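Here the structure is laid out as structure tokens; the discussion comes afterwards.
One protein chain omitted, others in place.
Labels A and B are assigned to the chains in the order they are written; within every chain, residues are numbered from 1.
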Amino acid sequence: MRYIGRRLLHGLLLLVAVSLLSFVFADLAPGDYFSQFLTDPTVSPETVAALRAHSGLDRPFPVRYAAWVASVLRGDFGYSLAFNSPVGPLLWTRVRATLLLTGTATLLAWLIALPLGIWNATVRGTWCDSLSQLLLSFLLSIPDLLLAIVFLMLAVETGYFPAGGMVSPGWSSLSAPRRVCDVAWHLALPVAVLVLGMLPILVRHVRASMAEAIDSPFALSARAQGIPRRRLLFRHLLPAAANPLVSLAGVSLGTLLSASLLIEVVMGWPGLGPLFLEAIMARDFALVLAVVMLSASFLVIGNLLADILLYRLDPRIRIK
Amino acid sequence: MPADSFLGVRGLSKTFAGRPAIQNVTFSLERGRTLGLVGPSGSGKSTLALCLSFFETPTSGEIWLDGQNLCRLNRRQRSLMRADIQLIFQEPASSLNPRFTAAQIVTEPLLIRGIGTAQTRLLRASELMATVGLSPHALATPALEFSGGERQRLAIARALALQPKLLILDESFSGLDLSVEAQVSSLLLDLQQRHGLTYILISHDLALVWRLAGEIAVMDHGSIVEHAPVAGLLAGPQHPLTIELLNASLALSLDGAPA
Partner (left out) sequence: MSSGALTVRDLTVDLLSVRNITVPVLSDVSFQVAPGTIVGLFGESGCGKTTLALALLNLLPAPPYRVRGSVQLRGFELLSAAEPQLQRIRGAEISLVFQDPLLALNPVMRVRHQVAEALRAHGRHDGLDSLFGLVGLPATPRMLDAYPHQLSGGERQRVVIAQALACRPALVVADEPFTALDAPRVVELSSLFRDLVEKLQISFLLISHSPGVLARTAEKVLVMQAGRIVDCGTPRQVFGKGTAHAR
């Protein structure tokens, strides 16, 4: 319990540091939301200054930071100037869409990586393994964006998949099962891109962990007892190999919010990505900060969950 | 009075998370002698070794070495004293970095303290290798290419680099073949004679302790239950645990001597 408390405190400190740094970077970047009006001849500099003062953007750094912290503690994440709406509701729909995408992709990636990695570990040294490694290296070296663009081109050329968006027009008039199908159809390509991007690293880790377990003395001992291969692999070796994989799963969890931002922009998925990009372009600081903090929080929670899970699963850590 | 003998330990205790590992250990050892420390696993022998060599801070008690109270030293003085007490562990394979060469391993203590130049350190490494019976030509060989016995000699050479006064050997012989054990034993005896080293030999092998030690302390559940010169212990053991250990050793011996 004390351990969790300490980790939560660390996480909190980390978030504070992230927020401070974000403020510093935003200040270092030239201009703010209202700078765009400076190039507009119809708006006078005095008006711009007045707008700034009205939004509180001209106050000194500590004041602005303190004000932000105070509002966050109240549950208010600020006001987006670019979208003319409070940040909270703006984020909520987008976060849902992103989580749908990344959640599906992460789950699928792990579902494929586990058996694939285990199989790889058992066929080490054979030509199957070499081929597998080659393919995975190839996949690793292809940038996600390139994959996204290629898939998009395919979608446009063949028409089998939609070239963007989460739902087709007239979605709300569809029956419930059809609605699910429609979303799934739109999910297919972005999920494919993300899965292909995650697979190489996941498979490598699973393979390495399983290989270590397979080569261990207790695996040999179990074979000497006549324990059949399949049972040995799944009932004996996989739990022993789980340690580093749990940490990796935590990282996967932590990057749920941030992994897909660029892909979303390219493939037109209405998640946090496009919103974030627009906010950055418009220098809408409140929104940018909110997205950054949300991502950082996910990371902290993901790692913490992984640590807790590790603590619960590994008797060597749990019982001293 | 602990301060009079070369090594004096009084009331030493160490508790780990509420569990006492050693309790109220008191003994003294003269310079140039060998104390054998025996007892079942879990009796606190290793904890005592760790406390004596500064790897663990005792919960209470005093350690006196050569007239100095070690527990009253500040950090700088203590780090100087570390040179005087060296610990050699059980598994030579795991206490030596397998990729380091023999030269690197043996000169590491000198390097850390900034003693000498690279030249003089290398010379000292040759000396040390010769002292423990390894060929100086093997200085550039990585540790993993040495056999178990040779690695143990490397560990001893490394321990000798800073010219210690007290050497603690914690199960350093278990797992070694008999012939190798014999060689390393005679090396240690030889070094003791030439340099006046004092040893604390921790082992569950009573026969080994009988051969090398002048006095034996038997530990059980964190305390010393019997402490006597070797001959006296064998002739008339007092504590039931000692009797049990002796009987078992005799049962495993070939020729009536403790095996």
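Everything that follows uses one rule, which is that a contact is a pair of C-beta atoms (placed from the backbone, for glycine too) under 8 Å apart; a residue touches a chain by one contact, two chains touch by 3 or more.
Everything numeric here is computed off the predicted structure, so don't read it as measured data.
Chemist: From the listed residues B:Gly11, B:Gly42 or B:Pro98, report the one that touches the chain absent from this view.
Modeler: B:Gly42
Chemist: Write down which of B:Ala17, B:Ala235 or B:Leu254 is the residue touching the left-out chain.
Modeler: B:Leu254
Chemist: In the complete complex, the non-displayed chain touches which residues of chain A?
Modeler: Listed in rising order, the touching residues are 216-218, 220-229, 231, 235-236, 239-240, 242, 313-316, 319.
Chemist: Can you list, in ascending order, the chain B residues touching the missing chain?
Modeler: 39-42, 147-148, 174-180, 182, 204-207, 244-245, 247-249, 251-255, 259
Keep this in mind: only the chains that are shown with their structure count from here on.
Chemist: Could you grab the centroid distance between chain A and chain B? Build each centroid from C-alpha atoms only and quote it in angstrom.
Modeler: Averaging C-alpha atoms per chain gives centres 54 Å apart.
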